[in-house]
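All protein chains but one are shown at their positions in the complex.
After this line comes chain A, so read on.
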Amino acid sequence: MSTPRIAITGIGASSPIGGTASESWSALLAGESGARSLEYDWVEQYQLPVTFAAEAKVRPDTVLERPVAKRLDPASQFALVAAMEAWADAGSPDVEPERLGVDFATGIGGVWTLLDAWDTLREKGPRRVMPMTVPMLMPNAAAGNLSLHFGARAYARTVASACASSTESIVNALEHIRAGYADVVIAGGTESAIHPITLAAFSSMQALSRRNDSPETASRPGSIDRDGFVMAEGAAALILETEDHARARGAKIYGYVVGGGVTADSHHITANDPEGRGAARAVQQALEMADASPEDVTHINAHATSTPVGDPNEYQALLSVFGPRVDDIPLSATKASTGHLLGGTGALEGIFTVLALRDRVAPPTINLTERDPEVPFAFSGTPVDLGAGDQLAISNSFGFGGHNAVVAFASA
């Protein structure tokens, strides 16, 4: 049996820089930032050390009907909005329910629902804790609700590998389709965790930028004065489909998912392996599955969160795979614009990577100040032309727990 080629036939996103995938892409190319000061009473009430984040541009409960929205945690609301856009963009494929799957990730799950219920319990007692609490807070809520909404019965799965989650979902979907279990999969990830608890907790571990006076320039991967990532929220979804299925219904094809790699560091619960060995193996696996060599790669969407230690670790990992040529491959660190969507980030960056290949342009990495000599990637503050030829790109995501996930895309 020949291995089917997997096309991307639809995309959708609700991100800090746009309410749709195309809006997000335009804003990214225009060099916009989604980070803003947070205007909530709780910022002052709890004296949070970090007072800004990259909130989604469009609240999902203004898009969904109220009875739908009120049964979903915001994380699932974002997922549904992104998936509905992707599904419509794909032309609402006619597919047997038993051949349609969902692979939708989250890093944290329904943290708002859980903590709102805790407040209700303490203030009003157990009777007032709503019966929908558990189905709203469970991490698989987005996958389950998408399965319900789109009538997907092949499977509905949730990867939870922190910030690697939704890249891993795309890899899972690819493997699942290749194994013959589905023709079409809605893959992606979501997160809605800009909450005082997560801001306090990530602050405690010194992971967040503290540039409270300049949110828009706070996320600055590769710059020597970077001081942490910027919390973001939102979701992104891709419709993955066998090329035969896509061609048979005359679907437009953005590009192809051609390989994926998933590895673990077993080094430290939060820190990356300083030599980036696990990350490098994930890149190699993705390229092997794509039947490609490092020389074929024309673009990289880096994980590059803007933390002091993470960015050089990724450089070391890529240096070990690509050699000195890594300094010349047009590379984008799009978290400079979007902030870090945790479980949603890999899917959003996957969309940006596919669009980069389609449009033959590497999106800009904004906020570059003085370049860190330990991270000499080919970042550019402006869009970079990728040339007219065939394109192959990788998108990297690494997560707490030592998770490494890499997906490879090819141009159509």
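The criterion applied here is as follows: a residue touches a chain if its C-beta (ideal position, glycine included) is under 8 Å from a C-beta of that chain, and two chains touch if they have at least 3 such contacts; residues count from 1.
Keep this in mind: contacts and distances are computed from a predicted model.
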> What is the missing chain called in its UniProt entry, if the choices are "Biotin-dependent carboxyltransferase family protein", "Acyl carrier protein", "2-oxoisovalerate oxidoreductase, beta subunit" or "Response regulator NasT"?
Replying inline: "Acyl carrier protein"
> Which listed residue (A:Lys70, A:Lys252 or A:Arg371) would be found touching the missing chain in the intact complex?
Replying inline: A:Lys70
> Which residue from A:Met130, A:Leu148, A:Ala201 or A:Ala271 sits in contact with the chain not drawn here?
Replying inline: A:Met130
> Residues on chain A that touch the omitted chain in the whole complex?
Replying inline: 65-68, 70, 124, 127-128, 130-132, 135
